[in-house]
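Can you read through this structure? Questions will come right after.
All protein chains but one are shown at their positions in the complex.
Up next, subunit A:
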Amino acid sequence: MSDTDRTRNEPGPERRGGPPRPPEVAPENGGVAQEHDRAAHELAAVAPMVSGQSVPVHPETARPAEVPSETRVEEHQERVIITPPVRPPTMGLRRPRLPRWTPLGLAVGSLAFAVAVGLVAGLDSRVQWGLIAALVFVAANFALTAAVEGRRQAVDKLALSLIWTSFLVAVLPLASLVWETVARGIPTVSWDFLTHSMNGVLSWQQGGGIYHALLATLQQVALASLIAIPIGLLTAVYLVEYGRGSLARAITFFVDVMTGIPSIVAGLFVLTLWIMALDFGYSGFAGALALSILMMPIVVRATEEMLKLVPNELREAALALGVPKWRVILKVVLPTAIGGITTGVMLAIARIAGETAPILLLVFGSNLINANPFEGPQSSLPLFVYEQWGYGTEEAYDRAWAAALVLIVLIMILNLVARGVARWKAPKTGR
C-alpha cells in the first residue's frame, strides 16, 4: 500500500478527494460577508428556530473567542445560504375535506335520481338507468369536490371514478359471460357427457356427449402446437440472437402480417393448398395446419419480447467465459426467459383452441368418434357448440352451453399449468 502514501503527496488526488472546503470557502466569502451581515442579523433570531440545532464552529472559520457575537453572525451567514425560505404562517397544512361517506351518499343519490328519471321518462332499458346514474355520480362528485376540496382533489376524484367505471365496463361482461356459461352448462355436464359421442343422438333428444369433440380438439391443438411452437421459438431466437439486416426485417414484417390474418383466410389457404391442390381429404390434421398458421406469429412475438428482456450482460458474461454462442442461448438465455415464453405459448394455445372458422372448412365436423386426426372428418369443441346451436332445440342448446363450459375450463387448466411451470422455472431470487 506504499503507492497510496505516495499519491497522497500528489497535488491531484489530494485536491480531488482531500479534506472538505471550509478553509477555501471562508476567504472567498470574505468580501461578500459585509453585505450579508445585515440580513444575517435579521435572520439570526429565526435561523436557530428553523434549523433547530446549533452549528458546530469550525476551528478555521471561528474568529478568536473575544468577539463571540461576530462568530455567531458568521455561522448564521452560512445558514442564510442553506435555509429554505420560511413558509408564510398564513397557509396551513389542512384543507377542508368532504366527509368519508360522501361518495356512498352520492352513489345512492344518483341511483335514485336515475331511477326517477327512468320511471318518469319511461326508459325500459336498465342499462340506460345505469348510464344516467354513472354520469350523474361522476359529475356530482367532481363538482362537489371542486367546490369543497379544490381543483386538484376534484380531478383526482374524476380520474378515480373513470378508472372504476372502466373497470366495471370491462369486468361486468366477463363476469356475466362466466356466470351464464357456468349456470347453463353445469346441469348438462356429467361423466356421461364427457365420455360419449353424438353417435345416433338426434337434435331433439337428450343425452349424447362431447367425447368426440374433446378428443379431436386436444389432438388438433396438440398437432398445431407441435408444428407452430418449434418454428415460432426458432424464429424468435433467430430474430433476437442472430438476425441482422434485410432478412430479419423481412421476417419481422411477415410475422406482423401473419398476426393480422383472419382465421377464415388461414382456413381457405389450407383448403386450397392441402385439400384442393394436393387432394388430401378433410382431416383433423388439415385443421391443425390452419391453426398452426394462426399460432405461429403469436409464439414468435411473445418469445421475441421475452428474449429481448434477457439482459445483455448475461449473454456477455457467458461469452466471456468462453462458452460458444449456441450454448449461451440454450443454457443461459432460454432458461432465463422460460417463464415468459411458457406464458406466451399458453396464450397462443388458448387463442387457437377456440378457433371455429378453419375447423369448419377443413375438419368438416362429425358426430362420430374419429381418433385418427390424419384421416377422415373430425369434430372439435367450438365446432360442436356451433352445430348444436344451429339445431335450435332446447336439448341442443343445453349441449352447446355445456360444451362451451368444458372448453373454457380446458383452457383455464392449460393456463394454470402454464403459470405453475412459469413460476417453477422462473429465475430465483430468494436468499
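Definition applied: a residue touches a chain if its C-beta (ideal position, glycine included) is under 8 Å from a C-beta of that chain, and two chains touch if they have at least 3 such contacts; residues count from 1.
Quick note on the criterion: contacts and distances are computed from a predicted model.
With the options "Sulfite reductase", "Phosphate transport system ATP-binding protein", "Pyruvate ferredoxin oxidoreductase" or "Acyl-CoA dehydrogenase domain protein" in hand, the undepicted chain maps to the protein name "Phosphate transport system ATP-binding protein" (source: UniProt). Screening A:I163, A:A317, A:L368 or A:L416 against the full complex identifies A:A317 as the residue touching the chain left out. Note that of A:S110, A:T336, A:S366 or A:S379, the residue touching the chain absent from this view is A:T336. Note on the undisplayed chain: of the listed residues A:L106, A:A154, A:I298 or A:V328, the one touching it is A:V328. Against the chain not displayed here, subunit A makes contact via residues 1, 3-4, 6-7, 10-13, 15-17, 244, 311, 313-324, 327-328, 331-332, 335-336, 427-431.
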